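All protein chains of the complex are present and in place, except for one that has been dropped.
Labels run A and B following the written order; every chain starts at residue 1.
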Amino acid sequence: MNGKVPSILLSMALVAGALTGCGGNDNDNETSSPKASEPASSGSPSASTPASETPKDEKPTEITIMLPLNTSETPPDTIKNEVEKLTNTKLTYQFFPADTYEEKLNASLATGSLPDVTYLKNQATFIQMKGAIRDGQFWEIGPYLKDFPNLSKLKEQILNNTKVDGKLYSLYIGRPLARQGLIYRKDWADKLGLKAPETVADVVAMAKAFTEKDPDGDGKPNTIGLADRNDLVYGAFKTLASWLGTPNNWGEKDGQLQPDFTFPQYIASMDVMKEIRDAKAMNQDFAATSKTDQVNLFTSGQAGMYIGAMSDVDSLNKDLVKNVPTAVVDTQALIKGPNGELSTWAIPGYNNVVLFPKGAIKDEEELKKVLAFFDKMMTPEVANVMYWGIEGTHYTVEDGKAKASDNKELTEREVKGFKDSVIGEAETNGMYEGYYTLEARIHAEEFTVENEKIAIHDPAAALDSATYTEKGTELQNIITDATYQYIYGKLDKAGFEKEIATWKSRGGDKIIEEFNAAYKK
Amino acid sequence: MVEDRTLAGRLFGIVNFALLALIAIVMMLPFIHVVAGSFTTSAEMAVKKFVLIPTDWSIDAYKFIFSTNTIFRSMAVSVGITVVGTLFSMLISSMMAYGLARRDLDGRQVFMFLVVFTMLFNGGLIPTFLVVKELGLIDNYAALILPISINAFNLIILKNFFQNIPEGLEESAKIDGCNDFGILFRIVLPLSMPVIATISLFYAVTYWNTYLNAIMYLNESKMWPIQVLLRQIVVLASGLDYSSDLDSAVPPPDQAVKMAVIVVATLPILLVYPFLQKHFAKGALLGSVKG
Partner (left out) sequence: MQQAIARPEPELRSESRLSRRLVRNKWLYLMILPGLLYFVIFKYLPMYGLIIAFKDYKPFAGINGSEWVGFKHFDRLFTESDFGTILTNTLVLFGLNLVFFFPIPIILSLMLNEVRLTFFKRIFQTIIYLPHFMSWVIIVSIGYVMLTMDGGIINEFIASLGFEKINFLLSPEWFRPTYIIQVIWREAGWGTIIYLAAIAAIDPQLYEAARMDGAGRLRQIWHITLPAIRSVIIVLLILKIGDVLELGFEHVYLLLNSMNRDVAEIIDTYVYTAGLRQGQFSYSTAVGFFKSLVGLVMVVIANRLAKKMGEEGVY
């Protein structure tokens, strides 16, 4: 009983010590530091493209990596072993479930236990991390990129989007800029004599026709046009709005940046959605519909249109044909507005970034070795392994593209966990494009490329506003609510304007001011 | 059992029964839906929405879940933590509850207040994490047990029940030469089987549901209990991530899998309660001792 007293005191002392801000100083993570045998000359020796030229007498670089888990289980070592061989590294992957990833990230940050390579979760987490970045918790890697031939291929514009105060701290995981479009039931369109919609008006007409004209021919009024969900951004609204020429989050008006909802096109977009909903040509409860239920509406054969990421067409089709074997889907993009405007919105080009904590990477030498690893990742050999798997086992090459094997479970288990960690994109890292057999998917890929030409970027993507960081999300609720309420007819134009005014008075004005100040620089 | 053969009594019994049966059915329905859904395909679920009897029988969902070692390993982990944790928690909770139930313990009011206080005030995730880390429990299964070894609510319930044991019994035990430990283990616990069974169940469920603590304290994914795996499947299948992020290059798992997961996750614990129900009949013992 007496032995417990000293141990309590000891624990308390330890805790008191730990609570005094050990960010970055305390290093008790699982990483062993990379061997310091490499000369620190400019131009990392092992950065040349073909991985087989890696000198064999060098000891492998040991790297610990933390990233979100997007599959049910953590993958086995199959892919990891292959990557280690190709890059002369010894890797320790720490996966953590995506939906609690932020807690883990913050706890690790708070205790200085972030590993060498830290993936964030998404753009939102990145914004939260900017404070820590500014505080010097991470390495500024911008100046080093030029020493790495493959890393230098990363797209300038997207790198700019991830800079903090003009400095680059991260590598990005790339995503196609603009893959939003329309997925629709081609068999229904054919039956009703409709061709692929070219304008927004066509889209509305199709939605109505699908609802009223019994496209499935069963004599029952059980079909609707559009299935949407409770997401104004990745659901239908933003995409539809962009077809009507609405700016992407922020647009220029008289030389000043203004939020998208102050533009007349935004109101026009709401009117279009309202029209569709009032005509009962979309699911009435879309403001409460989850993605699952939205997908169900489509795959059960009830709804005929889906506006969102065109790449979803494969999985939609898979379940749809189980229920409706005769169904045919197609994708459509490049949809024009009433005045011929042709535009679509672009994401900033990345969906996640990688950071390099100073607490884990002790010096420049180590940093360069870690960067060397990523440099090799940007080669077809390594990128393909991490994205597609091992050729012959997980995929085969057809027409110069990667065709996933039929053994989906094997691929899911062994490869998918690594897919979201590949930096760059196919154009820059040389990995294979996907080989798709579904017509609609092939069209989707073509449209995605075409979309880039007409994509509207968010001018504020790389800018910072202190007020936005503090309360931007909560203020956005005002606008989101107002948008839904307008579409549902609970708010009229005057009411909407009033909500905008509320948004402005509660901090929106400051946000506009701050973004503009940053814009001018 | 006391029989009541008056008309009023019989009527009461029938109405009571009928109402309970109705309630039971209402409670059951969604559960049947989940079980039925797990035996069908996601395509059918899209159409039928609320499935009670699957027309398209398939055990694909279960095959998917059980096709790796991960599930067996993590289930073993969960069972281990639940058993050890429950025993440990019951031990120290009972001891503390009994001590605080004794009216002659000085300071018991203060102690109880301190306990209740912790139900209202909580240091938060990161400070607790810091404590656990400083105690060196990271990547140690003890981190899944120690930080939650006593639940204040459970403690209060135990104490309350222990208080109701007649003091006379304790007195006579003392005369027989028992010290306080003896009284607890030989008299009080046997007489408290209903509440012991109940609180054990509560602790068992908590340990079985361990999720966040596993993520926070165990970096080694091989050590994770089953709820991590299962919840990951459900969250992915629902497309439900609170920060509304999509954009993974990976499509989500089947809806039917989501249902199967729920069945697998709750079945073990569901089976525990009926076994515990046996102990609810022990009230009779008390009467005979008094007599």
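Everything that follows uses one rule, which is that contacts are C-beta pairs under 8 Å (C-beta built on N, C-alpha and C of every residue); 3 or more make two chains touch, one makes a residue touch a chain.
Note that the structure is a prediction, hence the values are computed from the model and not measured.
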Check each of B:Ser78, B:Ser93 or B:Thr210 against the chain that is not shown and name the one that touches it.
B:Ser93
Just name the one of B:Ala197, B:Ala214 or B:Ala260 that touches the chain not displayed here.
B:Ala197
Missing-chain contact among A:Asp285, A:Glu364 or A:Asp509 belongs to A:Asp285
Which residue numbers on chain B touch the omitted chain?
1-4, 6, 8-9, 12-13, 16-17, 19-21, 23-24, 26-28, 30-31, 33-34, 49-50, 92-93, 95-96, 98-100, 102, 104-106, 109, 111-124, 126-128, 130-131, 135, 146-150, 153, 155-157, 160-161, 163-164, 179-181, 184, 194-195, 197-198, 201, 234-235, 238, 240, 242-243, 262, 265-266, 269-270, 273-274, 277, 280-284, 286-287, 290
Interface residues of chain A (partner: the chain not displayed):
1, 4, 8, 11-12, 15, 19-24, 106-107, 109-110, 112, 124, 127-128, 131-132, 135, 137, 224, 230, 283-285, 287-290, 292-293, 297, 302, 469-474, 477, 480-481, 483-485, 488, 490, 506
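Here is the rule we use: only the chains that are shown with their structure count from here on.
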Just how far, in Å, is the C-alpha centre of chain B from the one of chain A?
37
Would you pull the chain A residues touching chain B in the complex into a rising list?
11, 14-15, 17-19, 30, 69-74, 94-100, 102-104, 106-107, 110-111, 113, 121-122, 124, 175, 231, 233-234, 290-292, 295-297, 299-301, 309, 312, 314-315, 319, 322-323, 351, 387, 409, 412-413, 416, 419-420
Applying the document's contact rule, which stretches of chain B touch chain A when the two form their complex?
41-47, 49, 64, 67-68, 70, 125-127, 129-131, 133-135, 211-212, 215-216, 219, 221, 228-229, 231-233, 235-251, 253, 255
